[in-house]
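Here the complex is missing a single protein chain, while all its other protein chains stay put.
Chain lettering (A and B) follows the sequence in which the chains are written, and residue indices restart at 1 in each chain.
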Amino acid sequence: MRPTRREFLWTMGGAATAYGLWQVPDLVREVDSFAETGWSPGLEDRINSTCLICPSRCGIRGRLVDEHLVGITGNPLHPMSRGGVCPRGVAGVQMLYHPERVASPLARVGPRGAGQWQPVSHEEALGQIAERLQVLRTEGRPEALALLAGYCAGTMQDLWRQFLRSFGSPNYVADDYNDGTDTIMALMHGIPRRPSYDLEQAEFVLSFGASLFESWWSPLQAFVAFSNPGGGNGQRRRFVQIDTRFSRTAARAHDWIGIRPGTHAVLALGIAYVLIRDELFDADFVSRHVSGFEDFVDDHGRPVEGYRSRVVRNYRTEEVSVITGVPVERITSLARALAEGGRQVSVCGAEVMFSRNGLLAGLAVHSLNVLLGSVNRPGGVLVGDDPPLDPLVEPLLDSTSEAGLGHAPVAEAPPFGAGDQASRFAEVMAEDEAPSIEALLLYYSNPLSSSARREQWTRVLEKIPFVVSFSPFLDETAHQADLVLPDLLPYERWQDAPAPISYPYPVWGLTRPLVQPQGGGMHTGDAVLALAKNVGGAVAQSLPYQSFEDLLQVRARGLFSAGRGVILGSEFERQYHREMEQRGWWLREHNEFESFWEDLVDSGGWTDLFYDDTDPLRMSRTPNGRIDLLPAELLRLQDTQEGERQLYMDVGSDDDGAPDEFPLRLIPYRVSTLASGTLALEKWLVEQPVVFPDVLWVPWVEVSPITARALGFGDGSMVWVVSPRGRYRARLKMFPGTAPENVCAPYGLRHPDGEQANPLRMLDGSVDALTGLPSWSSTFVRLERA
Amino acid sequence: MTRWGMVIDLDKCTGCAACEVACKSENNIAPVSPEQAEMGRAMSWMKVMAHVEGDFPNTTMDSYPRPCMHCDNPPCIRVCPVRATYINDEGIVGQIYPRCIGCRYCANACPYTTKYFNWYGPEWAESERQHLNPDVSVRPKGVIEKCTFCHHRLQQAREDARADRRELREEDYQPACVDVCPTRAITFGDLDNPSHHVAELREDPRAMRLLEDLGTQPKVYYLRRGH
Partner (left out) sequence: MRRDVAEKLARMDADEQALLRPLVDTSRGFYVTAAFLAAVVVWGLFSYYLQVRYGLGRTGLNRPGYWGIYIICFVFFIGISHAGTLISAILRVSKAEWRRSITRSAELITVLVIGFGAIQPIIDLGRPDRVLNVIFHAQPRSPLLWDVVSIGLYFISCTIYLYVPLLPDLAIIRDSGIKAPRLYRFLAAGYRDTPYQHVVLERVIKVLAIVVIPIAVSVHTIIGWIFAMTLRPMWHSTIFGPYFVVGAIYSGIAAILIAMVILRRAYRLEEYFRDVHFDYLGRMLLLMACLWFYFTFAEHLTVFYGAEPAEMRTFWSKITGQYAVPFWMMTFGCFVIPFALMARSATRTPRGTLIAGIAVVIGMWLERYNIVVPTSVNPIWEIEAIGRYMPSWIELSIMAGACAGFILLYMVSTKFVPIVSIWEIREGREMVHEVAERVARYSGAHTSSTRVGA
């Protein structure tokens, strides 16, 4: 029987419908596939370790289920962070399990930067590096090796230094957190060590632009102090923030004093003026411990104006008010509050130092601590010490290394402090007659992304025939390298993590593997030890350690036998030990090193919470034993150089204001949740980088609504930020906390498509000639519609 | 009667957002793509909200970490047509993901905008699945989710306490956001148990609740900034 057309159509239609219905459960099941992924109860474990994401080095506790790291919280035993962590620390799991980790060592096969790689074994990679390095030594040019190293204070840094030294290279180029405050201490106190701040016992914290809650040495140190309402004497603790920007620190501090850019030091001396005028300063302390306060006659018999006269002559409150934009009453009341605030401390932020006369400004800020006697006493500026680790073996130097070390480093030092070595290195190397560097190792450093002078670094890398990156991610610079030997991530490796110097007590945090290594990476510490063996000779003998873990144990023996300090313990144990040590008691808790080490690893570290403030060497180590308000070295320099700025006289910013074509001042700042390149890989952080203004993913700049409207921009318009050095694209966010003449620009962000948005590249390139540190707030820009 | 609640001290909170990220990590909250985030589809059961007022240099800011308020009189559960959001005996307002039909009525009814919808299914790279917390189910596309006071931790704490033959203690059950907060701004416990800190803190003169006049009776209290 032949079907009719109608029957045919019905049959087809029916079949189609039936098929459609058949598909429905599938559609539904597809939807459910997530809900159905298998579940089984796992084995759970909690292990203490230390966070290595920023210099704060907080104690963390990993939660492991079936050997996966499923969560990070704080380690309550850590004396500084006390169980707290910041969002970056929590998001660490996203770094560990990031899909873009380099899976094995990679050797370049195509041209540089083409992204053609050949996976190689660890031995092969190490062999290739060793071969290149050996040639340098046999040819007598060990100084042609350079290392660019990010922040790695602790044994990793010591190891690298030992390696380079025994190899014969003077080119350890630090690309890390150098805020120049060590220079203040060196000049005034004769102690070349960054100041520590006893925030926890301070009752009045006056921060000059230090982003205490965002990107300071240790936000956690600041958080813990802030949350504890009582100061040492039971008085309510107050935080006052002096800041150009309505930063989050400013927002949460008890008071914010909005100030013109670059005038922090003027305000500091304005406060000093009131303290002197109203005799609110600690005259007793000044007369006993300070020199340079009154006028004096120098060695050549010339009269020198002292601190008091300089301040009284130059910083009358009305004038200070005009310069800083802070009302007269505010200055006076601030000075009174500071003087009467009990244990007060003034914190000098990196941003004070990062200006064209940063050193003079920093000295001015610190002079307040000196005036009020807030030095070497509870709640003041303290001079801490490092954990008493055993040193590495004495490096063996053969003739090759001796000769190499005889060369000056590529990045020579500025008059004071270490300067910005990485930038200086790039500057020198980019010149036509640059010294010959033939091998560059990159550790925790990605200058092509982070440097303000990308072009310079591009040229530098072109000149260097052999570049090795140890980065676990193919960052911009690793992309241009010849060999990538990926490091393990902090959750997979052994490392020590001393607390930052801002914390007054030595803490030796320990980072230990929480999980098995994810890919084919290799601990860079072990790689260095293996390299040393491969290179042989003096280098091998200077680093006779089996593994990095062994090396840590060797060093920890120093703690074991130091006769002080204690393995991290509870609040009660901490208190107990502090009090015991105060009375000169110390009880040995472990008789063998092995059990000591075991407990140390379990608890996450070692600390010594006793600070001896009767030790005069913690006050001053100058020849006359006094704190020098007018450091002779500086006076001498100012004498010899005509027109040089004078201490306590020219501390304001020296720019001539905004030129017509660039009417707005660029204020770069660091977002608390982000900044360094690696953090931008953690989606939880990029998704919502700051609490205000409300932004997501796309880089932004903060502009006062008044300015934005005057320029015809709406909230959320895309703009070009244009400086004489270049331009970048960002989204304009109207933010009422921004001064109308400023553009606040967070750095460390990137457009979702990878486009760079780095305000640091816009900087005018000026530096503080004394410290070599960059000036970050002397750049002017304009905004254009994008 | 146990009534779990939270007190957040705004004097202590610095708005660091550690709580926010810790919540995402604990509860497997998937990040969304930039385009999706741009559309307002990013998820944050705990969200640190900021309120900025005044022009330079007289600007002030208040920050409010905002979880679900676990209202005692929750407008969200009344409107749900399928009882996929409920309040239990101990005052925790929970979600039943496999039952939710995704009508988003509860989301509109919640005055605190704490409900998040899975516009797409969550996306995790293969390697990222390793950090998922096995105690918390991953939500499929099309359902509503929100802060649960980490009630999976309560279950675990109960079992542990039972295994040890003892009563549940205050410190046994603490949500993830409380765990990490560096300033200890968040306190959690049983509001009806006088030995728990929250019971005392909520009597503080600075204590208040959000949109109190709506009568939703939130169990999340804030201590106003009072310095």
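Following the convention adopted for this analysis, a contact is a pair of C-beta atoms (placed from the backbone, for glycine too) under 8 Å apart; a residue touches a chain by one contact, two chains touch by 3 or more.
Model, not experiment: these values are computed from the prediction.
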Check: Touching the left-out chain: which of B:A109, B:A157 or B:M208?
Finding: B:A109
Margin query: Need a quick check: the contact residues on chain B for the chain that isn't drawn.
Written below: 36, 39-41, 49-51, 64, 75, 78-84, 99-105, 107-109, 111-113, 115-121, 141-144, 210-211, 214, 216
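Assume only the chains that are shown with their structure count from here on.
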Check: How many angstrom between the C-alpha centroids of chain B and chain A?
Finding: 32
Checklist line | chain B-facing residues of chain A, complex | finding: 31-35, 37, 39, 41-42, 65-66, 68-74, 81-87, 89-91, 93-94, 96-99, 101, 213, 219-220, 223-224, 226-227, 229, 236, 238, 246, 248, 251-252, 254, 256-259, 325, 518, 672-673, 683-688, 691-694, 696-698, 704-706, 735-740, 752
Check: chain A touches which residues of chain B in the complex?
Finding: 11-18, 20-22, 24-26, 31-35, 37-38, 42, 44, 48-50, 52-61, 63, 97-98, 121-122, 125-128, 130-134, 137-142, 176, 179-185, 227
